[in-house]
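In this view, the complex is presented without one of its protein chains, the others remaining in place.
Chain naming follows the written order as A, B and C, and within any one chain the residues start at number 1.
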Amino acid sequence: MAEMTMIQAIHDAMRQEMERDERVIVLGEDVGKNGGVFRATDGLFEQFGEARVFDTPLAESGIIGTSIGLAANGFRPIAEIQFLGFVYQAMDQLAAQAARLRFRSAGRFTCPLVVRSPYGGGVRTPELHSDALEGLFAHSPGLKIVMPSNAYDAKGLFISAIRDEDPVLFLEPMKLYRAFRMEVPEEPYEIPLGKARVVKEGEDVTIISWGASVPLAAKIAEEMKGKVDIEVIDLRSLQPLDWDTIYSSVSKTGRVMIVHEAVKTNGFGAEIAALIGERALFSLSAPIVRITGYDTPYPVPSVEDDWLPNAARMIEGVQMLMRY
Amino acid sequence: MAEMTMIQAIHDAMRQEMERDERVIVLGEDVGKNGGVFRATDGLFEQFGEARVFDTPLAESGIIGTSIGLAANGFRPIAEIQFLGFVYQAMDQLAAQAARLRFRSAGRFTCPLVVRSPYGGGVRTPELHSDALEGLFAHSPGLKIVMPSNAYDAKGLFISAIRDEDPVLFLEPMKLYRAFRMEVPEEPYEIPLGKARVVKEGEDVTIISWGASVPLAAKIAEEMKGKVDIEVIDLRSLQPLDWDTIYSSVSKTGRVMIVHEAVKTNGFGAEIAALIGERALFSLSAPIVRITGYDTPYPVPSVEDDWLPNAARMIEGVQMLMRY
Amino acid sequence: MIDQNELRIEMVQLLDENGNGEEETLQSFSDDLLLTLYQWMRKARVIDERLLKMQRQGRIGTYAPFSGQEAAQIGSVLALDKEDWLFPSYREIAACLAHGMPLTQIFHYVRGHVLGGKTPDGLNIFPIQIIIGAQTLHATGCAWATKLKGERHVSVCYFGDGATSEGDFHEALNFAAVYQVPVIFFCQNNHYAISVPIQKQTASRTIAQKALAYGMKGVLVDGNDVLAVYKTTKEAVQMAREGKGPVLIEALTYRLGPHTTSDDPTKYRSEEEVERWKRTKDPLHRLRKLLEKRNIWTDAQEEAWVAQVNDEVTKAYEEAASVEAPSLADIFRYVYDEPSPLLYEQQQEVIRRNRVKEGK
Partner (left out) sequence: MIDQNELRIEMVQLLDENGNGEEETLQSFSDDLLLTLYQWMRKARVIDERLLKMQRQGRIGTYAPFSGQEAAQIGSVLALDKEDWLFPSYREIAACLAHGMPLTQIFHYVRGHVLGGKTPDGLNIFPIQIIIGAQTLHATGCAWATKLKGERHVSVCYFGDGATSEGDFHEALNFAAVYQVPVIFFCQNNHYAISVPIQKQTASRTIAQKALAYGMKGVLVDGNDVLAVYKTTKEAVQMAREGKGPVLIEALTYRLGPHTTSDDPTKYRSEEEVERWKRTKDPLHRLRKLLEKRNIWTDAQEEAWVAQVNDEVTKAYEEAASVEAPSLADIFRYVYDEPSPLLYEQQQEVIRRNRVKEGK
């Protein structure tokens, strides 16, 4: 075991998988000599050389599109999109190409590709560096979506993503990169995609969250202890989704709050609410609350903290739920 | 009044607005000499000439991106994306650029742009010609989304879209282009964006739908008359959304079925279900049903009819609702 | 200032419209090779015409005919090794067939069968790409993989003149040149993207010169001269195979038919123009002339060949039609390696519904 930040855990996962499997390669903008703008790939270029780690030209569609060819012809690329807000440039290659190669070829060709990208707010970035866009990909069959909330999960989920036979979008909450350290095993391990984690058990309210919002949810649950007994679920992956864990919790508490950074309308919170409305309606004793980004573009730094899900908004949400 | 198909109504709206306002211009692939692959722009090139109607190079990001510049500098472009499945190539220019120009410039620059595109299934097209992708744009603040289901609405909504000060995505169900004729006023008229239409009143079940699925919903309601009294709502626009009309209906019936062609997960149906779960939960007497495309890429022609929402699936859904 | 008017770009042509050319050059083509090239072109033409007819009869779906472009496709693909990779668009049926794609497979595709994209194992042909230009990046990535593995296969990417306007084309050529990967970008410039003529597509005088933007080699070839196409492609492929980097080939050609069976080309091009290409530039015509001069092909042989191909088409159609129609449930197998629990539920719903429908 070692104490690691999330970025170290991700780095560790990449390095170990590259050591284990020479089909694993890394490509993206500034991932080589520079080691990535967040240092996620630091040292990989030095360790594995320029036949395994590639600084690419500045072109996101190019990065994903060539990765598809690399994956179909025997490699397991890890492609970096420098910030998730730039992924729009690669939407066709992701949602219409990588996602559909297996489908289009009736299984003849596959695309074992991991696209990793930092996302999320609270760190005063310029425009389009903080957007949470997982909802777009949840609406794109053929893709998997993984969003870790801590170092331990990040390593295990990342290793599973690399070993997966399908394209996986691995979204890393940049606010958490160096926010906490935690015990992370030094040897490689897998955490299966599609298994949520119950962060804290509780009887009164279920908070469902993922990625950047999980530590916040856990904090609220801790703070309200004694007053409200909150269960916190970290979905870990949106696709595949662990409905069973959601269902057990909702059946127990009857009160649901979903928290995510993405804008509210058609965020993945909507899908969870809809699944509950379809499969667990009569377990509910209160309306379903979503605490999310507002329905505006991600705003400038001076007001972003008020825009994001925050403690005040979440506590108010819990209190509202408890009125039922 | 004249009997018109939907494609004629759309054509009519374009022509009349171009006559009324010389800032209105048309651009896209094959929209000029060829009159569009569905003939939506037939004759416009001849009538308005090459200073108003432009055959563009084959580049979707180029079409939307240059339209933004045209719009910011005084024009009101109507840009065509030949089939909605090709819009992925323009996602950045739509969702990160057009949608955010007003926001980014704090109101100094605006983008009065209509992007029209055929979408929807049942017509045996090649891959990626039938995809319903409205859900992606509903998650992109700054865009409006209009999806007409008949000729009358199409004309009125289109004229409103052109006169709107913000970018509007106008999605045309290609299956309905020539499916029906109906009475359409010859003079220009507006139907405000954000006002749903109650297609048929009913007491037992609310079917909420838009675009291509509306006639199907109306047909089911008709067929089941006597057995189940179905109310059918045609949203007409998803953004802005007419929550009030949804709310009144759900309060009355307590049973909701949402129908759309897009894949289920994170489709706009999820958002509607979530809004109901948030604001009208205690009106519900049955789970919320979604009849949608399955969570796969849009399939090949030989199986598409089974993939799409169809009568059998909808009737089963209504029957299930009536068991509560 | 740099100006395209200062570029000198010559078009490679070995065989002129009357089947004449430099004797020495022509002698370098064996009778066998000429016959193979011609037979494949003729075969492709017959298949194209039959498919068009079947579409009109409602037996297959929308179809994009390639007649007129046989020399570009056959000449280039026969210059390859069997293990080389192909990245076709919807227009490259001839190239796919000549690279080894079974005709039944083509029927699966045009009949909208789930198996339509399933290239047989061992054959390196990517599924037909619908999104214009998207395959250029896949070809670059695939060739990159080849290079990293130290294999000697080349990737050949087909696309049209219109495709050169897409951002993906640009990014693909740039990546290919930066990494010096063995990929051939083969542009069939048939002068139109649906209705849009090349003059409205780009202001550059040739597509070949676009190679300069990437520090890549480019070459312009008469795409209706199968010998020129064959030789040019052979040379480019050899360079790529030897690690000398990618090449952009522009083959000037013309589609004699509509863009697809839904298209009405009279809206945008004149009958005279079509007639001119048909009469004077048909790629089959000029090679046929050469064969005649060499006395290696007769009308009787042609008739027999056409009859044989027609037979093949009929048989392949019947074989394809006899394959069980797919059911919706099948497609769920190809979304992920393993479906998620929620997707599995949907598949089960479909299977149940199917049983009900079939009255089981």
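Assume contacts are C-beta pairs under 8 Å (C-beta built on N, C-alpha and C of every residue); 3 or more make two chains touch, one makes a residue touch a chain.
Note that the structure is predicted; figures quoted are calculated from it, not measured.
Among A:L128, A:I208, A:I230 or A:L321, only A:L128 touches the chain that is left out of the view. In the complete complex, the residue from B:A59, B:A196 or B:A212 that touches the missing chain is B:A59. The chain omitted from view is touched by exactly one of C:D48, C:E70, C:E92 or C:E171, namely C:E171.
Screening B:F75, B:F137 or B:W307 for touch with the missing chain picks out B:F75. In the full complex, subunit B contacts the hidden chain through residues 25, 51, 54, 56-57, 59, 61-62, 64-75, 92-93, 96-97, 101-110, 141-142, 144, 164-166, 194, 239-241, 243-244. Residue positions on subunit C in contact with the hidden chain: 1-4, 7, 9, 165-171, 174, 177-178, 180, 200-205, 208-220, 245, 247, in rising order.
Within the entire complex, the positions of subunit A that touch the omitted partner chain are 29-30, 32-35, 37, 55-59, 61-62, 85-86, 88-89, 124-129, 264-265, 294-297, 299-303, 306-307, 312-313.
Everything below uses one rule, namely that only the chains that are shown with their structure count from here on.
Averaging the CA coordinates per chain and comparing them to the mean over all protein CA atoms picks out B as nearest. When you average the Cα atoms of each chain and compare centres, the chain farthest from subunit B turns out to be C. One finds 40 Å separating the Cα centroids of subunit A and subunit C. Averaging Cα coordinates per chain places subunit A and subunit B 30 Å apart. Separation between the centroids of subunit B and subunit C, computed from CA atoms only, is 36 Å.
Among the residues of subunit A, those in touch with two or more other chains are 92, 96, 103-104, 141-142, 239. Multi-chain contact residues of subunit C (touching two or more other chains): 114, 116, 131, 167-168, 331, 335, 342-343.
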